[in-house]
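A single protein chain has been omitted from the complex, and every remaining protein chain is retained in its original position.
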Amino acid sequence: HRGQESAGIVTSDGESSQAFKVHKGMGLINHVFNADSLKKLYVSNLGIGHTRYSTSGISELQNCQPFVVETLHGKIAVAHNGELTNAVRLRRKLMRHGVGLSTSSDSELITQLLAFTPPLENDDTADWVARIKNLMNETPTSYSLLIMHKDIIYAVRDPYGNRPLCIGRLIPVGDMNGKGKDNSETEGWVVSSESCSFLSIGAEYYREVLPGEIVKISRYDVQTLDVVPRPEGDPSAFCIFEYVYFARPDSIFEGQMVYSVRRRCGQQLAIEAPVEADLVSTVPESATPAALGYAQKCGLPYVEVLCKNRYVGRTFIQPNMRLRQLGVAKKFGVLSDNFKGKRVVIIDDSIVRGNTISPIIKLLRESGAKEVHIRVASPPIRFPCYMGINIPTKEELIANRPEFHDLANYIGADSVVYLSVEGLVSSVQESIKARKENENSLKTQKSRVGKIGHCTACLTGEYPVELEW
Amino acid sequence: HRGQESAGIVTSDGESSQAFKVHKGMGLINHVFNADSLKKLYVSNLGIGHTRYSTSGISELQNCQPFVVETLHGKIAVAHNGELTNAVRLRRKLMRHGVGLSTSSDSELITQLLAFTPPLENDDTADWVARIKNLMNETPTSYSLLIMHKDIIYAVRDPYGNRPLCIGRLIPVGDMNGKGKDNSETEGWVVSSESCSFLSIGAEYYREVLPGEIVKISRYDVQTLDVVPRPEGDPSAFCIFEYVYFARPDSIFEGQMVYSVRRRCGQQLAIEAPVEADLVSTVPESATPAALGYAQKCGLPYVEVLCKNRYVGRTFIQPNMRLRQLGVAKKFGVLSDNFKGKRVVIIDDSIVRGNTISPIIKLLRESGAKEVHIRVASPPIRFPCYMGINIPTKEELIANRPEFHDLANYIGADSVVYLSVEGLVSSVQESIKARKENENSLKTQKSRVGKIGHCTACLTGEYPVELEW
Amino acid sequence: HRGQESAGIVTSDGESSQAFKVHKGMGLINHVFNADSLKKLYVSNLGIGHTRYSTSGISELQNCQPFVVETLHGKIAVAHNGELTNAVRLRRKLMRHGVGLSTSSDSELITQLLAFTPPLENDDTADWVARIKNLMNETPTSYSLLIMHKDIIYAVRDPYGNRPLCIGRLIPVGDMNGKGKDNSETEGWVVSSESCSFLSIGAEYYREVLPGEIVKISRYDVQTLDVVPRPEGDPSAFCIFEYVYFARPDSIFEGQMVYSVRRRCGQQLAIEAPVEADLVSTVPESATPAALGYAQKCGLPYVEVLCKNRYVGRTFIQPNMRLRQLGVAKKFGVLSDNFKGKRVVIIDDSIVRGNTISPIIKLLRESGAKEVHIRVASPPIRFPCYMGINIPTKEELIANRPEFHDLANYIGADSVVYLSVEGLVSSVQESIKARKENENSLKTQKSRVGKIGHCTACLTGEYPVELEW
Partner (left out) sequence: HRGQESAGIVTSDGESSQAFKVHKGMGLINHVFNADSLKKLYVSNLGIGHTRYSTSGISELQNCQPFVVETLHGKIAVAHNGELTNAVRLRRKLMRHGVGLSTSSDSELITQLLAFTPPLENDDTADWVARIKNLMNETPTSYSLLIMHKDIIYAVRDPYGNRPLCIGRLIPVGDMNGKGKDNSETEGWVVSSESCSFLSIGAEYYREVLPGEIVKISRYDVQTLDVVPRPEGDPSAFCIFEYVYFARPDSIFEGQMVYSVRRRCGQQLAIEAPVEADLVSTVPESATPAALGYAQKCGLPYVEVLCKNRYVGRTFIQPNMRLRQLGVAKKFGVLSDNFKGKRVVIIDDSIVRGNTISPIIKLLRESGAKEVHIRVASPPIRFPCYMGINIPTKEELIANRPEFHDLANYIGADSVVYLSVEGLVSSVQESIKARKENENSLKTQKSRVGKIGHCTACLTGEYPVELEW
């Protein structure tokens, strides 16, 4: 669910370094793949895939991942999530060396850096770990990578751990029915940005790839090859936006369920910004955990006020004045009997441009709401992301526009309050710290992860590394 | 949202009885229509449309509605929701008269009955009302109809009112922004099976078409032509399944919101079948109103335990053993932290075949639920519907199978209880009766609607009319 | 190759009169059918198909043939080639009887007339021959029909024989390799508008269906049921345009190959309109037989001057001024070395609107032709066809426009001459008459076919029957 622009799969027969099977295409997975293309790909039990969500790089087939390149030591396939903070300098460096670049994608830079890494002189064996570490020296963040060569997949996360990556264990079929899961057998290994994907293929969450870690995965074995450290003193910088908006609620990051973080954000918001009202509701569906948290903390009933209109999709109608005025109302049904004459608190997960919530408020008022208060379960976004999240331009962001100063009036609400940055960070780190302290007393793995932090650049403008142009 | 098999629109220029524009196709509306086909249809402000949900009649383009036929008095277009209880006899009667029938659809019977209606001898003027009444004499139920001829649309509901039909009023664009809606002006009229469709085009609910009523709609006028009565003593028979499952929660039937009925079903279920537990939840998303009603009545917290996996659609993969065993788990994410070690009550809206709920229960147990109790917010379905709802065969219905006698064990639940038929009927009729009594004291419209009842044939086997073969 | 607007196939299992399989769609056969749809259709060895070339009736899926209707005696499927000269009166007659007509197609009239035919009172057995004869009494021409019911196909040609229809015999596979074809066995029967289709499925030409003949085809048997005569004195009226333009050159009508008729037209044209020149050529490719006939009769060399540009198809480019001026030149390559400085005679098969030949002449002159003379191997078309051929409106036909009086100048040719009507008719009838005389002396079949004639209505305005409106 993380990328809907393009999709691709590369499989290896595990023996020849030349015999990759590749299928890629624009659009959703269901458009790109069918029974025939999957059959073609089925040459062994080894493969990597990618769905693209465009940040840098134009939306073109050429940019579809995984990328496959032939090197002196055979073909490698590379899937990349992230965006390089020093891409411009790296492009120039590669071109100066004489490499023609055929895409605008950062991911091509990564494949060429892997192909190119010195020493090339007496390079008779391919030392992929050396090449990966060299790549990590060239660029600090952000990248989570899968690199396939012959019968091995390398899973790599940048030293700042900005993008997620985790490992799952395929449970043998027979055991899926067993009551007790004490089986030590493993049918295979899977790697994914989000753990939510494991359940749907019968795998279970095993562990995260650590910031800076290079993991070597073969059929029966998962092995840490190295953990490349950050510069002294730099904390890790996992993207806080993954918790707020991007990830699926049933995914697990840093030992905690995303849903729980969102509910805590709602609870924290109730502490920071309570309101006298009759009921708490949500803009379906991503803000529901926060709304339930808010309602519970306030002691107000949680009530549904809108239902989603499932069949409103991409519309093909030339919008005339009537339809433009209806706007977002098309997407929702109104459960007016549930709130007529009541004071309503609506919890939203974010207000980015401000043009979605406004017509909803109008709709609720027209259908009989006495008051409409907006509580936003995240802080306002004010800065661009250069590390893999596609955020509107600074000018489009409501928080940077004059209207923000009288936002309640602008969107037609009786009041509107955002969660504070501190509130968000504490909601995210609360249980990590609790667990950390517990772990510290047990002296486990401390050295490997280093100081824990989160990237809040889009909220604060404080980027974890210096940006290069 | 009521039919996804095919879609069609017929428009009239309102002047010639020959100049209909027609566009129909298989599949969802978004597949059938595009900007070009809509432009072609745009000849005036008059038209009727249809989305098909197949009951009788094979799934073929030929069966797409609206049907257009040319008669001695020009073309008519007909859209039909329902299924005729005496279709077999009517087909034979028409063919004996020499009419070749080109589809297996009941709706073609209706068009041919309208074309064919005597007296044909000195039939120089087309008396469409006489033809419609003749049709209503030929067949008692079930049909809600739109019949377009030249510049008029007739909206007709069968005397038992088995299928829904209601009228909306298009609000002038300018007024949509006005605070007070005291405008008496009307921009036009729309008719729909469900009132939920009005909001998304800027219309507002006006009233239901009554059982047996023939309504004539012209651009500025809605006029009752006649109300054809039922046989003495027969109550009306609106389909109770519309409340339970079929309709969208924000629709209004018989003066009440479907969502409210479903919540009352949940409340009634809490009275009929309480359970000692830690939390109440739902199988997303149709059972949510009942779950909130149950939770509130019991005083237990409402908690989410599953989240929908939006990107699981029609899968193209040949299901191997692994995927077959995963089954329904693919469709959901599990929010295990929310219920680990807890006793869970799951409210479902219906258990038809029993093969959906069973893997969900297993999933919850494997993810840590201590107990799983199932409460079903409707009675078991035991009988086929011959009046427009596509119900599995008797043999497939779990309520007719031996497993039903030990259902909790069969599906793996700690307990399972259905809502009673009486509980459902009272949840549906409670507020109608309250309003009715109120109206009766005011002596309004009493004679027009007659005795109020609901069709519960699929639950009880008591059909509102005798079935003919 | 006769119809590219839509295609359809209906198959019967040969046992039930209800179990037809139908697949139809807009466009070429290759678009409409694929392996899946063909597999679905394959229920027995019995079926009829149709490709539509629109004359009357709008281009819509609804009008796709074969038509299937259910009658009192089971389903029939009907494929129709032709156009009824009294369609308007028949429509009104059917609607007065109470039949609603759902298409504008003449072919629906035919199916309803077959469903409707009296006597219906004590109609316990379906006498299809009586129904077909009744249809033939209702309408004189033009129709070639295939009517399928259960395990029988009726092949019918109207009494004037205006549209073609012939029967082929499927040769057993084993015998296809045998040198001597003295096998009397038959694997099955096929019926087609044109005999050219037989070769490509391994069948051989058997015979034509005679004007007015009703042939009953079962798996192993072809049987004449009746030959309905024309009014006293009326000659048969096979469409002469089939010879001139419509049919494929390797088809056989009335005992002669179309190619031979076209070559005779070229020879006749050489007699009627010789010219002093250096070479004879053709506009590829339909006029090649006439060009070879003309060249041979004149004693001039046959030389190619143009080659077809195979990859110019439906163009998607918005034609700018440059491309509009290029016009037809896009479709051809010019073999200029073959005619530079020479006097060229170009044989064309017809000049309908005059806007195709003109840019070709210009192209030849610009590429070095000294003189360009046009000879047209058919007479000018002046009148509309109401019997199945789609001819431009009278106003569009070059022969009805003022420019025709100075045509050579208008199109830029040194001279232009058409074949005479008498020349065309004698080229067509020459070998038929020779064979007829021979047959007459043998006294065979004389009574069955009656006086032989051809429909030349589009050339002369003399229609074989009176047209009704």
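Worth pointing out:
First chain written, first letter: the chains are A, B and C, and each begins at residue 1.
The working rule: contacts are C-beta pairs under 8 Å (C-beta built on N, C-alpha and C of every residue); 3 or more make two chains touch, one makes a residue touch a chain.
These numbers were taken from a predicted model, which means no experiment stands behind them.
Of the chains displayed, those contacted by the omitted chain across the entire assembly are A, C. Here the missing chain is touched by one residue of C:M26, C:L225, C:L335 or C:V425, and it is C:L335.
Considering A:G100, A:G299, A:G341 or A:P402, the position touching the chain not shown turns out to be A:G100 (whole complex). Contact with the chain that does not appear here is found for just one residue of C:E304, C:E371 or C:E430, C:E304. The missing chain lies against chain A, touching residues 22, 60-62, 67-72, 76, 91-92, 95-102, 111-112, 114-118, 120. For chain C, the residues touching the absent chain in the complete assembly are 1, 28-30, 33-35, 38, 173, 176-177, 181, 196, 199-202, 248-250, 257, 259-260, 288-289, 292, 296, 301-304, 307, 309-314, 316-318, 321-323, 325-326, 329-330, 333-338, 366.
Operating definition for what follows: only the chains that are shown with their structure count from here on.
Arrangement of the chains shown, judged by which pairs touch: a linear chain-to-chain path with two open ends.
Distance between chain A and chain B, defined via averaged C-alpha coordinates, is recorded as 39 Å.
Centre-to-centre, using mean CA coordinates, chain B is 51 Å away from chain C. Note: centroid distance chain A to chain C, computed from Cα atoms, is 64 Å. Shared interface positions of chain C, i.e. residues touching 2 or more other chains, are not present.
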